[in-house]
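With one protein chain withheld, the remaining protein chains of the complex are depicted in position.
Labels for the chains are A and B, by order of writing; each one numbers its residues from 1.
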Amino acid sequence: MVALIVIFISGLLSLFLAFAKKPWLVLLTASAGLIAGGISLFTQFYYQYDFIHYEGLKFDGFAVAFGLIAILFTLLVVLTGYSSFKDKPQHTGDYIALLLFSLTGALCMLSFTDMFMFFLGLEILSIPIYVMAGSNKDDVRSSEASLKYFMTGAFATGVLLFGIAWIYGGTASFKLDEITAFIYNAEGTHSSLIYIGLLMILSAFLFKVGAAPFHFWSPDVYDGSPHIVTGFMAAVVKLGAFGAFMKIFSVTFAGLHDFWAPALSVLAILTMFVGNLSALKQIRFKRLLAYSSITHVGYALLTIIVQSPDSAFNLWAYIFSYGFSTIGLITVAIIIHDEEDRIEAFRGLVRRNPFTGFVAILGLLSLAGVPPLMGFFGKFLVFSEAITQYPWLVAIAIINSGIGIFYYLRMVILVLQKEDDDKPKTPRHKVPVLQMIVLAICALALLFGGNMLIF
Amino acid sequence: MSSLEIIATVLGGLTIGSALMVVLSPHPVRSVLYLILTFFLISGNYILMNAQFIAVVNIIVYAGAIMVLFLFVLMLLNLSKDNEPKSSIKMKIAATFAGGALLTVLIAALKDSVILPKTEMLENQQGMVENLGQLLFTKYVLPFEMSSILFIAAMVGAVLLAKREKQIIE
Partner (left out) sequence: MSVQQLVPLILLFPLIGGIINGIFGKKLPKALVGSLATLASTLSFATALMVFFQLNEPVKIHLFRMIDLEDLRLSASLLADNLSLWMVLIITGIGSLIHLFSMGYMKHDAGYSKFFTYLNLFIFAMLILVLGSNYFMLFFGWEGVGICSYFLIGFHYSDAEKGMLNGIAARKAFIMNRIGDLGLLIGLFLILSQFGTLEYQELANIVTVDKILGTPWMMFGITMCLFIGATGKSAQIPLFTWLPDAMAGPTPVSALIHAATMVTAGIFLVVRSNFFFEHAPMTQEIMLYIGLATSLVAAFIAMRQNDIKKVLAYSTVSQLGLLFVALGMGAYTAAIFHVTTHAFFKALLFLGSGSVIHAMSDEQDIRKMGGLRKKIPLTHLTFLIGTLAITGFPLLSGFFSKDEIVGHAFSHNVVIYGILMFSILLTAIYMFRMYFVVFFGTFRGTHEQEHHVHEGPASMTLPLVILAILSVFGGLLNLPGIWLKGQAHWLSHHLEHNTGGLNLIEAEHADNGITLMLMIIAVAVCLGALVVCYLVYGKKQNVPVEDAELSGWQKISANKLYIDEIYNFLFVRPTEWLSVVGHKFIEIMFLNGIILGFAKGIGASGELVKKWQTGRVNWYILWMVGGIVGLIVYYLVKI
């Protein structure tokens, strides 16, 4: 709770500090707020205190674990995006504030105990992102992305509300524990209201995480949005959505697991294939990232499908590794700064900027799941947990990993290749200090984080 | 069938009919007018459920403020047949088919659903402003305050999107 307030207030502060037209001040406030938020989140959980009595949010171990990496990812995104914020000093405060508000929503989505807090959290998470997606007003694609995201998002919200209403109709409660109890008590004799409500909520979740066939928005939106927004969506928004997904489906609707798990399995397979196959022929980097994220959603869905005490940790580990790879790659893309955002612009990166190229390779290989990088361990945890219950699902996931390696390695080769001799040489990219720090953190995490996950 | 039920059925039918007209009427201004009608009818439904406050707020906010805004926008845009975005026949058929399918399966799924027995009789004063206020500022203060975050985010966003950039003007 304290963390939520601290982060919100630091967002407000950055909003007002923007009047000073000193971007570094805003950055400082935001970073301080994020760090303070992280610390308070942890200490509050550790020492079990809270200064007001409230209803609707509960910061348990799950929320704290996911919340901490949400804060960490936001911090990385803010740091890496600072160089692009700086170009428009009058808006730095607005952008950073919106990102922080969105993080507030994410925290809310990780800790809700009520359906309406969940709904509020989802909206707080989404609305700033609708705006941020369109924040590059010079680019028509950015506006288009914003509008598309907003329209499809509004539809999904409608579906979600519809579903919550059905659930209320079926169980007469908004509280998660009451719904859980109701479902367990009335084993086998549920009214169809609950099933339909569940499916509606499922659809909304699938939309939010970007699973087939609710994924169509994501390539367009990822592609159109400014880089940092893409990074934020891939890391933090996805994390919030998955956290809530797990809370509702692995806990609240656990009693109906036999009902929804097969449907979700089929959709997970569909998601993997759609993401992978579409990614094969992409030429724009963020689009590729979008499809790759769709594929990874397919893998991550396994943790929700599998009912196990370790599922939450596996999901956490998976998102943790995925977030670092994505933020690292997005940072690299920002450094490359290609107008058209072509994958081709990565060619010869390692010769121009060895360290940046190295991080790009690490990120790509981690996404592909190559040991000993973090992505491998994330995947390994997820797959090894699932293999006893759903061997065929894991088999398909592994086939997809194989397909995925194709386009990741293609990019790795690009990064390693020489530039064409007949074209003018791309000059060495300048790397601001903050982005260097982000790159270093990502590289360290990708290289050594995996071992931490195992132990 | 009691008189209350008859009123509820008629009101429900009217609401659905008017909502259908929003989608079906070819002229945008008429659509908006039908939408206003729909909101009034929904408010009627609220009153039937003894939720007077919500009914009033619904009329003030949606039918009053938002719809007037919609009308202004439509008039400013000056939509006519010529610059109306064309949607292809294929799209229309597909949309009709999908909507129909959704309706059909929903009905099929819900036709024999069990409605929970009413566990507690609603008090007469439940939906009144005073009681609602009591609840909002005590038990549900956190969601209430959370919604303020939502609004401030939305406001900042709206300003950010709507404001013209100085560079563009220059």
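Here is the rule we use: contacts are C-beta pairs under 8 Å (C-beta built on N, C-alpha and C of every residue); 3 or more make two chains touch, one makes a residue touch a chain.
Predicted model only: the values in this text are computed from it and were never measured.
When the whole complex is considered, the residue among B:V10, B:A101, B:V129 or B:V159 that touches the unshown chain is B:A101. Across the entire complex, the residue among A:A165, A:L199 or A:I405 in touch with the chain not shown is A:L199.
When the missing chain is restored to the complex, the residue among B:L11, B:L74 or B:A109 that touches it is B:A109. Residue A:V159 is the one among A:V159, A:I228 or A:V332 that touches the chain missing from this view. Checked against the full complex, the one of A:F45, A:F214 or A:F242 touching the unshown chain is A:F214.
In the full complex, chain A touches the hidden chain at residues 147-148, 151-152, 155-156, 159, 192, 195-196, 199-200, 202-203, 206-207, 212-214, 216-217, 219-220, 259, 262-263, 267, 273-274, 277-281, 403.
Listed by residue number, the positions of chain B touching the unshown chain are 87, 91, 94-95, 98-99, 101-102, 105-106, 108-109.
Note that in this section only the chains that are shown with their structure count from here on.
Residues 106, 109-110, 112-116, 119, 139-143, 146-147, 149-150, 152-154, 156-158, 160-161, 165-166, 168 of chain B are the ones that touch chain A when the two sit in their complex. Residue ranges on chain A touching chain B, taken from their complex, read 8, 12, 15, 54-57, 90-91, 94, 97-98, 101-102, 104-105, 108, 114, 116-117, 120-121, 123-124, 127-128, 130-131, 134-135, 137-138, 146, 169-172, 191-193, 195-196.
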